[in-house]
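Note that one protein chain of the assembly has been removed; the remaining protein chains are unaltered in position.
Take a look at subunit A:
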Amino acid sequence: MPAVSKGDGMRGLAVFISDIRNCKSKEAEIKRINKELANIRSKFKGDKALDGYSKKKYVCKLLFIFLLGHDIDFGHMEAVNLLSSNRYTEKQIGYLFISVLVNSNSELIRLINNAIKNDLASRNPTFMGLALHCIANVGSREMAEAFAGEIPKILVAGDTMDSVKQSAALCLLRLYRASPDLVPMGDWTSRVVHLLNDQHLGVVTAATSLITTLAQKNPEEFKTSVSLAVSRLSRIVTSASTDLQDYTYYFVPAPWLSVKLLRLLQCYPPPDPAVRGRLTECLETILNKAQEPPKSKKVQHSNAKNAVLFEAISLIIHHDSEPNLLVRACNQLGQFLQHRETNLRYLALESMCTLASSEFSHEAVKTHIDTVINALKTERDVSVRQRAVDLLYAMCDRSNAQQIVAEMLSYLETADYSIREEIVLKVAILAEKYAVDYTWYVDTILNLIRIAGDYVSEEVWYRVIQIVINRDDVQGYAAKTVFEALQAPACHENLVKVGGYILGEFGNLIAGDPRSSPLIQFDLLHSKFHLCSVPTRALLLSTYIKFVNLFPEVKTTIQDVLRSDSQLKNADVELQQRAVEYLRLSSVASTDILATVLEEMPPFPERESSILAKLKKKKGPSTVTDLEEAKRERSVDVNGAPEPAPASASAASTPSPSADLLGLGAAPPAPTGPPPSAGGLLVDVFSDSASAVAPLAPGSEDNFARFVCKNNGVLFENQLLQIGLKSEFRQNLGRMFIFYGNKTSTQFLNFTPTLICADDLQANLNLQTKPVDPTVDGGAQVQQVVNIECVSDFTEAPVLNIQFRYGGTFQNVSVKLPITLNKFFQPTEMASQDFFQRWKQLSNPQQEVQSIFKAKHPMDTEITKAKLLLGRSSDLGQHSLKKLILTLQTLWALASSTPKPPRLDACCVWSRICKLRCTGSRCAQARTLFPRGYVTYCRSSFNPMQAVGLCVLFPCVSATLGDHTAHSTMEHLSTCTSSLGPGRGWDTKGLLTGTTAGLPVQGGPGSMKSRQPVVQSTN
């Protein structure tokens, strides 16, 4: 009980609090509170002016109610009134209420700021203190605007009381954190630095906090603080425990200040030698003291002492320059690893993780490996165990990798579910990184799947496949091992995936052994098939078709499986389609084509391990990268460069025989299929073809792109007007209905739509239309018919300009009318042989086109995927050679940055694009065949990073399909090409003309194609 004998502070408040405490239920409490709120409201609204005491009491009650968790929506004004009271306690309650309850956008802020201003000017230290506390508690921008200039003056003024200085320093700190732009640096900064020398340790403490925060952003301005901080620190650590009187805390001299000073020093590199010597002495003293017997058994003593010690170790690690100190720090932490205090063990593990990344202390950290492994087994707190895992990961190098990986694997069996995935990632990374023998790596990953299959994320099993594909020496072993692992009666689905993939690629390497003959391999995989999820089954189907290629002897077995109802009529579209397509492929394609299409996957480009990226994402970059950065010599491992390096850089450090897939360094090797004709017809594909027409309405370009593949829809819409389109095309003719809708209730006057064709367009495109009625009533719709004739190929689109008056203002809208060359395309039949033959004739160097450009945008797989899926139709705009290339480019990026199954995805996206453009019954076939062919060709000659011999894509389509798909693809390309306009460097007489002009063309006598070649030379 407090020392109270008589009287009461606020009796009414005490009664109220007692009442609340006596409430038996939540409902009773709410009832009591509502009663009180009503009472206070009536008092505040009442006619009788309240005296200061009553106001204070009621405001205090409101505060109490608020702190109970109820909303308070009145009383702010009364609280503000209290601020101007002369009675200290009233002012104090007013400020408390404001600090707790007033948010920054309150309209009262001006009144509050006024009251604060008065108190700051009062020169009464207690009032000033209250005002400063309030600013520091609210810390809003408005307050910063009002006081950020004033507070530094108070802080450095000679006659300011110490306690006010302390408040001012921290108040300024709070304002700086909230609105750094409003706190101007200036003369005061140097004087603030000198507060480190102040006699009053409280002032030094507050000032150190401020300086630390300011120095982080403005290191130059506060550079002089380093030597002052060191000398202050030195005086503290060498002082006897009684010297500092009340600033000594459980026999530790000024622990808070010490920690802050050490923190401040971490904003700077090691100081120059003179100061450095003194600092080293301080740090040594701190380390020495840690060895002394404790002066007290109280935990406060040990905490305060160790708080300083850990901060000192942080500084030592930060400087990372004194081997002696680093090793001592490490030994000290080693002692803590076995301390009975969980807190200390935890912190020691944490600090050691950072020490492990220093070249000076890495070895010292490694000596504690057994203790850490023991911690992994015995710690009761899961987060401590997790730190132990982190530390093992950090201290791992080639010398102890096998031991650490083995320990982690065995821990994984019993590990908490919450950290399993992370451990799996770590094991996978370490195994890959320090693998001398890749058979060990393969074993480790298979173990991971066995022990914690559910936690093996896609990245992990993708990665093992990448590595196996890139390393010839391990492929046979991998095939054998997965084959054996798959023998287990119950194996994890991830194993089936890995097994399916690896056997599909390398099953031939073990097929010689009668125990793993093709049929046995197939039966083994297929025995798992029905237990697997759809994606895995889809993968297995791909494995089967690869088997058809690898092992002709099981072809009929596989065809039987594919033909079975459960495949051909599977409810899942993906499975059904794969079954249909693979079955068809296996029966129509010749062995040569099959071998080409299903050729072994090309090596993956070396890049940052996707697992590492995932771990970084999970843990934040700092915990993962230090090791890599500290030990660059290890980057020759498959794990590669520490950062996602450009492919050329990582390729250089790659020991694997993989060809540089992205082909940055070398010219693309010759394709295995028909050669894309050589030539120097470089294209500047990224230059814009200027469209010198009237300014277009914003967003119309997007809409325009949408119409490339469709004929009907809304072309333009704003608040006044909507323009809809319906159009149809046949051969070289078309008709377009344009609907103008007045969205307002007011008439449009002088309504005049005009069709504008640029000069060169006029010759190629005939547009005929009739004028429309010049008035459009509110809510009405007007229709206009445009007859279109395509005379010759064209690049620009006509522009529709609409002018009208609306309510006295003149409106002018321009939109591009989506009449594009592709509207006049006709499908054509052609046998594949014919196409191929023609293709092969294109051997003239003039007939190949290549262009090199840098990607304009970073290629983020996920974003790209999303974009492709969402915006695929707009990717086919008429100006879209650029886009088409970009699409191919991004597809390639997708295909090569992700392991194989997504690679197929990427191709599906691509084929979807194709599908949009060629609506024919055979598209389904294109879809399956394309991916494989696509990849095959990409590998050999398609170089997207640099860019593209686009045309190499098409023979592979035609080779396997030989239908109009190829043809229309080609035509689309020619459209795009010609859209680049003259002087752009595509010699359209080259490859494209050569190809398309030679193609058989179907179409009536009126067809534009029969009148003129599709593409004319533009040069």
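The rule is simple: contacts are C-beta pairs under 8 Å (C-beta built on N, C-alpha and C of every residue); 3 or more make two chains touch, one makes a residue touch a chain; residues count from 1.
Methods note: contacts and distances are computed from a predicted model.
Between the names "AP complex subunit sigma", "F-box protein GID2", "Cytochrome c oxidase subunit" or "VPS26, retromer complex component B", the one given in UniProt for the chain missing from this structure view is "AP complex subunit sigma". The chain omitted from view is touched by exactly one of A:Leu120, A:Val183, A:Ile236 or A:Val259, namely A:Val259. Summary of contacts with the chain left out: across A:Cys60, A:Leu355, A:Ile738 or A:Leu761, the touching residue is A:Cys60.
Of the listed positions A:Ser54, A:Thr89 or A:Asn331, the one in contact with the omitted chain in the full complex is A:Thr89. Interface note: of A:Trp188, A:Tyr249, A:Trp440 or A:Phe739, the residue touching the hidden chain in the full complex is A:Tyr249. For subunit A, the residues touching the chain absent from view are 1-11, 13-15, 17-18, 21, 60, 63-64, 67, 69, 71, 87-89, 92-93, 96, 100, 103-104, 126, 129, 132-133, 136-137, 139-140, 163, 166-167, 170-171, 173-174, 177-178, 201-202, 205-206, 209, 245-247, 249, 254-257, 259-260, 263, 300, 303-304, 306-308, 310-311, 342-343, 345-347, 380-381, 383-384.
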